[in-house]
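For reference, the structure is listed below as C-alpha cells.
Of the protein chains in this complex, one is absent; all others appear in place.
The first chain written gets the first letter, and so on, giving A, B and C; residue counts start at 1 in each chain.
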Amino acid sequence: MLIVMHHSATNEQICAVEQAVEAMGLKSSPIPGSLRTAIGVLGNQGYVDDSSIRELPGVRECIHVSKPYKLVSRDFHPESTVVEIGSVKVGDGHPPVIMAGPCSIESEAQMLTAARVVKAAGAHILRGGAFKPRTGPHSFQGLGIEGLKYLRLAGDESGLPVVTEVMRIEQLDDVCRYADILQIGARNMQNFDLLKEVGKLRHPVLLKRGMSATIEEFLAAAEYIVAEGNSQVILCERGIRTFEKATRNTLDLSVVPLIRKMSHLPIIVDPSHATGVRALVPVMGKAALVAGAHGLMIEVHPEPEKALCDGAQSLTGEGFGELMKEIGGLLTYLGY
Amino acid sequence: MLIVMHHSATNEQICAVEQAVEAMGLKSSPIPGSLRTAIGVLGNQGYVDDSSIRELPGVRECIHVSKPYKLVSRDFHPESTVVEIGSVKVGDGHPPVIMAGPCSIESEAQMLTAARVVKAAGAHILRGGAFKPRTGPHSFQGLGIEGLKYLRLAGDESGLPVVTEVMRIEQLDDVCRYADILQIGARNMQNFDLLKEVGKLRHPVLLKRGMSATIEEFLAAAEYIVAEGNSQVILCERGIRTFEKATRNTLDLSVVPLIRKMSHLPIIVDPSHATGVRALVPVMGKAALVAGAHGLMIEVHPEPEKALCDGAQSLTGEGFGELMKEIGGLLTYLGY
Amino acid sequence: MLIVMHHSATNEQICAVEQAVEAMGLKSSPIPGSLRTAIGVLGNQGYVDDSSIRELPGVRECIHVSKPYKLVSRDFHPESTVVEIGSVKVGDGHPPVIMAGPCSIESEAQMLTAARVVKAAGAHILRGGAFKPRTGPHSFQGLGIEGLKYLRLAGDESGLPVVTEVMRIEQLDDVCRYADILQIGARNMQNFDLLKEVGKLRHPVLLKRGMSATIEEFLAAAEYIVAEGNSQVILCERGIRTFEKATRNTLDLSVVPLIRKMSHLPIIVDPSHATGVRALVPVMGKAALVAGAHGLMIEVHPEPEKALCDGAQSLTGEGFGELMKEIGGLLTYLGY
Partner (left out) sequence: MLIVMHHSATNEQICAVEQAVEAMGLKSSPIPGSLRTAIGVLGNQGYVDDSSIRELPGVRECIHVSKPYKLVSRDFHPESTVVEIGSVKVGDGHPPVIMAGPCSIESEAQMLTAARVVKAAGAHILRGGAFKPRTGPHSFQGLGIEGLKYLRLAGDESGLPVVTEVMRIEQLDDVCRYADILQIGARNMQNFDLLKEVGKLRHPVLLKRGMSATIEEFLAAAEYIVAEGNSQVILCERGIRTFEKATRNTLDLSVVPLIRKMSHLPIIVDPSHATGVRALVPVMGKAALVAGAHGLMIEVHPEPEKALCDGAQSLTGEGFGELMKEIGGLLTYLGY
C-alpha cells in the first residue's frame, strides 16, 4: 500500500501515519517527492485494510498495490488450471466446452428432449435450472428437487455431465447428489457464506460474474472458494449492467483475455443472459471463442415460445445445431 | 403491454401476434398508425411475461405498461404506510428517525458504549452488524449470535429498538429473537427466497437497495415481502455503482422524492455506505432529510480508528453529537 | 407514442390529454385497459416531443414508439449502404477493411514509416491524428495542418486512402483538402453543428460512438449527417464508460450485430481505444470481425515506446503484421 500525504502535511502528521502503520505490524518507508511525501507500506502478505489510516490528518489517499486475491492470480500461480468433469476438460490446451440446455427444467419430457437435441448437436455438458431466482413474486420459481431428478435422468440418458444453480447452502446436499457442476449465479457472487461452503466440497464450481462486479471483485469471490480448498473453479462472464438497455446486459468480452492474463482459472461466456436476444446469441458466442473463452453456456429450448422462463433468449434445437456447425469451422481456425 | 410491429410487418404476422396474445388468455387491440401497427394487450392484472411474443416474426419490441409491482405502488394504495417499532414511527407525518451505531458488533463493551453515545445524542434506533458480508475471505466476519446478544443488551440498557442484518434464512429465528427490525442488505435485495421468508413474519423489515438495482427492481423486491403478508417495509437508499469512484458509491438522492411519489412505503437514506467518506456523511445526511427521507442510518463508532470494519466512514461519538444538533435545527425548518 | 394514465385518472384528465394531443395536430386513440387507460398517439411521421404532455395531470408516463432516427434505420431502408473510398468498399458483401496508423502524426518520417509498415502488412486505409483532444492542458496537442500534409504524403506514397479526425467546423476545409475520410471523434458525437456541416459535404464520414451514448443516440447522431444529404457514414464502436476500470473503456461488441439489424450503415470497431491495452487489441479485433464488424481501426506506431500519445495501446509494426496474418486465416473462415 502507498499512503499519499497532502502537499501541506506536517512532519508530525507524517510521523503519526508511520506509527499507525507500524502499529499494524508492518514497515513504513517514506518517499519524499518534490511536491509531497508518500509512505510505502511494506511487509504485508496480501491486501491491507486501510480504514485506520485513511482518515488520519494529512492523508490524501491510500493506494492499494496488493490485490484482494492471490491464490487465483497468475502472478503467484503461473500454471493454468484445467477443471475436469469426468472426461470433459475445461481450460488451456483443451477445445472449448459447450454447455447447453433450457433456462429452467419444466418437465421430464422437456429435459429428455433437450438433452437429446443438444447431445446430437455436439454439446459437452447439459444445463438446466431447478431453483429460479425470478424478479417478480408471481413468476415460475422452478421445480426444485423434482427438477434435479429430471436433469440427472436426462444427463444419464444422454451421457452428458450436468450443471445446475445452487442458490442456498441448504440446497447443497441435494444439488451435489444430482449435479456434476455447481453453478453460483450472478446474484450470489458475493454470497460469501455460500462461496465458503462450496469451497469445502470437491464438486467443480461454475462462478458467474455479478452484474455490477468489477474483475477484481470477481476474482476475490473466486478466491473465497479456492481459499477453502476447492480449486476446481470455472469463471463465467454473463454481461454487466451499464446505461445501455438495448441488450439485457452489456457483454464485456475484453474480460476474457484479461482474466486469462490475470488468473490461471478457466473462463467461459454466457451470451444468452448477456444479450437477452436470441438473434445475437450465436454471433456473440463465436466472438467469445475467438476472444479466448474456454467454453460457452447457451440456453437451448426445444420450444422456446412455450418456455416458462427466458424463452426470448433461448435458441431452438435447430438454431443450436447450426451454431454448433459454425463453431466446428471456427475450431479448425483456432487450431483444435 | 404494447407490441410494436415492424414498419414492414405483414398482415399474417400481425394476426399471428394477436393469436399469441389471445392464447395467453388476454385481449389484443390493434392500433394502426401511419408508419406501423402496434397491438395493445388488455385484460392483464399485472406485469405480462413477453418472452413468447418478443421473438415472433414482425415484432420490433414489446413495451411494458404495467410495472412488476402493484401492492407497494401508490397508484393502487394511495395512503402512506407508517412502520411502527414500539413507539418509534417511520413514515409520512412523523419526524425523521435516526438509526445509528457501529458497522459491526465487536464486543459487549463496544456495543454498550456505542448505545450510550448514540442515545445521548438523540438517536431513535440502535444498529450493529452480527453477520458481515465482507469482500475478502480473510476479513473479520462478525460475531454471530454472540453479537446479537450484545446488541439486544445494549438496546435494552439504552431503551432503543435494534436493527441488524439477516443474511440467510437459517439466521431468521435467531435474529428475530434478538432484533426489532430485520435488515436485508444490498447484496440480498434479490435473494427472493429470503424476501419471501421475511414476508411471512411480522417483524418490520429494512430493505436496502441493491448496488445496481433500478428503482423498479427495488420496488419489485419490496413487493415480494408485502405479497407474503408483511407490509412493514422500510426502503433504504445506500448508493449505486457508477463510473465515479471518488466516493464508494454514488448516492442517488433523487430516488427519495421519486419513491415517495411512486410508493406508499417509507424511505430512509444511509449516507455512510453511500459515500464511504466520514467527512461527507453529515452533510449528505442533512441533504437527504431535505430531500424528504423518513430517516437516516448512520455508522457511529466510539473509536473509529480501531474499528474492525468500515472505520473510515464511521462518525465518532462527538461527530455524531454535532450532526444531531444540526439536524435539530433542520427539523425546525422542516416543520417538526 | 403511448400515453399511460394513472390508475385513478379521471375522465376529465383523459379528455384534457386527448385535446393536447389533437392540439399538436395528431390523432389520439384511447385504449381502456382493465387497470388503467392508455392513449395511443397516431399520425406522427417520426419522434414526438412529449414535453407538453408528460406533466399534465393524471399522466403516469409517455412511452415512445417512434425512434429519433428514420433515414438510417433498416426498417425504412432495408438495403445495406456500402461506403466507397476510391476502390476500398466498407459494408455488407465486402471483406472487412483495416484502417491502421499512429494515434498522432508526429513527423514526416514517422508517418512515412508507419504507412510503409501498415501497407506492407496489408492495411487498406491509413489513419493519423493531426488535431488531438488531450485531457490535460500540457499534453501534446497535435501538429495541425503540418500533420495533415505529412498524412497526405504518406497516403500518396503508400497508395492508401487516409482518415483523420476533424474537431471543429473551421478545420473542415483543410481536412477535406488532405483527407479521404472525415473522422468525428467520440467527444464530438453530439456536436450537432459539426454533424450538420459534414452532412453537407460528400466526403465519407467515420462517426465514433460517444463514450456514454446509447445505440439510439448513436443512430440519431448519424441521422443528423444523413439528413443533410451525406449518406456515406461509417459507424465506429470504441468502447463505453462503465464501472469497470480494468480496461480503458468497456468494448460493447454486441452493438455490432445489433446495429447491423437496426441500421443499413456499416459499422467498424476500434479495439485500441476500447481496451487501452496493447495485449488485448489483436484478440478483441478478431472477435469484432467474428461479431460482424465491417472493419477495424487499429493504432500502430513504429516505436510505441516513443509515441507522444497512447503508446501503451499501439501495436508495433511487427505486432500488426502478425495480427494481419491471423486475420487472413479468419477471413477464410468467414468466407472471404
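Following the convention adopted for this analysis, a residue touches a chain if its C-beta (ideal position, glycine included) is under 8 Å from a C-beta of that chain, and two chains touch if they have at least 3 such contacts.
It should be emphasised that the depicted structure is a prediction, and the values quoted were computed from it without experimental measurement.
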Hidden partner chain, touching residue among B:Val41, B:Ile98, B:Ala115 or B:Ile240: B:Ile240
Where the missing chain touches chain C, by residue: 20, 46-47, 49-52, 54-56, 68, 133-139, 141, 167-170, 187-188, 190-193, 196, 211-212, 217, 220, 223-224, 227-228, 241, 278, 304-307, 309-312
Contacts of chain B with the absent chain, listed as residue ranges: 212, 214-216, 240, 242-247, 250-258, 261, 274-275, 277, 279-280, 283-284, 286-292, 329-330, 332-333
Hidden partner chain, residues of chain A it touches: 2, 4, 6-8, 29, 31-36, 38, 40, 42-45, 60, 63, 65-66, 75-76, 78, 241-243, 245
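Quick note on the criterion: only the chains that are shown with their structure count from here on.
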Centre-most chain, if every chain is reduced to its averaged C-alpha atoms: A
Centroid comparison with chain B (C-alpha atoms), farthest chain: C
Rounded Å distance between chain A and chain B, as computed from the means of their C-alpha atoms: 26
Chain B and chain C, separation of their C-alpha mean positions in angstrom: 38
Centre distance in Å when chain A and chain C are each reduced to the mean of their C-alpha atoms: 31
Residue numbers of chain C (touch at least two other chains): 242-243, 245
